[in-house]
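Excluded from the complex is one protein chain; the other protein chains are retained at their positions.
Right after this comes chain A.
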Amino acid sequence: MNFSEVFKQSNHLCKISPDGKYLATCVQYRLVVRDVSTLQILNLYTCLDQISHMEWSSDSQFILCAMYKRALVQVWSLEQPDWHCKIDEGSIGLVASRWSPDGRHILNTTEFHLRITVWSLCTKAVSYIKNPKACHKGIDFSRDGCYMALAERRDCKDYVCVFVCDDWHLLRHFETETQDLAGLEWSPNGCVLAVWDSCLEYKVLLYSLDGRLLSTYSAYEWSLGVKCVAWSPSSQFLAIGSYDEKVRILNHITWKKIAQFEHPATVTSTKVVVYKEVEKRSAAGSEEHTLHNITMGSSLLSRRSKYEIHPAPVQMPVVRPDPDRANPKIGVSTLAFSSDSRYLATKNDNMASVIWVWDMQKMSLEAVLEQTSAVRCFQWDPKRSRLAMCTGNTKVYLWTPTGCVSVEVPSDGGFQVQLLTWHCHGDPLILLGKEQLCLCYTNTGTEDK
């Protein structure tokens, strides 16, 4: 594995363009655009305030920079660096800003979720969407970019609005049978909309594109319910992670549960490979201390680690959450399907240092990865069955069906990996630290345990 130079970034704002050619990073109030292959700076833009949010347009031609404190949005063009665009929301404030799928409209969510303002860059026209719901995930675009689903709250009732992104025509508007809608998500094929309730009630509703209720799923009553929902890329499965530490898989034909994945404290199955990260302090004077390392200075403090395979049964470290607090740290909070829908990676919040990898063909547990500290972020490679994860230390971890590897990020001063994202073509892997950024080039075919 090769690592690039370390660059500066702020606010974890670092995004690759949808066509994979450019890398945009924000440093305070500056926007830096680099070429991905050479990492040379192509363009440098200056905004009026510290950038809170940055996003590429779908055609990779424009970048949106939102400054929430000033209620400003600035749009920059790659082709014509002197083209400028500034949107001022005025006194009404700004809490969120995003592109529309066609890359020519900007949707600004005002403070207190009073309304969503749709700005057109083609006509300078403005339209409003009233009563958007302030929830975890109240707005979602379908993958083909044709439709937008929006959650609405009016007269103490939840509604879903389906807009045609072409001309913002309201296609469908229907009430949902939820107490307090928490989120909605289109299926990857754009034909089904999954809507789920807040954690006080376990309810997942499935609506067809034309607004018909296809199915309702509720696993149990009274206890805290759904924590996260994820569609498989093939649209065949809907995975629901809940506070009872289980993941339930629904199938797209009958919308009934076909599998239930549990996260027990002891893994007893012998078919599961359990990887445990073991740290070993590098002794002073060993051959690992090359001149390069010594001049770096940090290697004396760093600890190398490797994975050990433990035979079943294995005990996982469990952290019991405080029962009196709201949104307790228990239950499955993160779900991620691999790009071929073959694997599902889950994280249970009361075993935060453990990642569970499930095989979707066998519908059983495939591997368990136990790290030394809580996992902060994990993401699948968009092209291959590779899972990258980080725990906030100086290492990045990769799991493949053949093995697991931990790699230290070489840097002076220590690079604490807090977030990571893959390039849309699978290589490189972008690692984000607190104020730093680094690219990791994985050489395929030379991974060892």
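Convention: contacts are C-beta pairs under 8 Å (C-beta built on N, C-alpha and C of every residue); 3 or more make two chains touch, one makes a residue touch a chain; residues count from 1.
Just so we're on the same page, contacts and distances are computed from a predicted model.
Considering only "Transcription initiation factor IIA subunit 2", "Proteasome subunit beta", "Dynein light chain roadblock" or "SSX family member 2 interacting protein", the record for the omitted chain gives "SSX family member 2 interacting protein", by its UniProt protein name.
Contact with the chain that does not appear here is found for just one residue of A:Trp119, A:Tyr202 or A:Trp358, A:Trp119.
In the complete assembly, the contact with the undisplayed chain comes from A:Val164, out of A:Leu44, A:Val164 or A:Cys424. Chain A meets the missing chain through residues 58-59, 82-93, 102-104, 111-112, 117, 119, 121-124, 126, 146-147, 164, 166-167, 169, 171, 189-191, 199-200, 208-210, 222-224, 252-253, 323-328.
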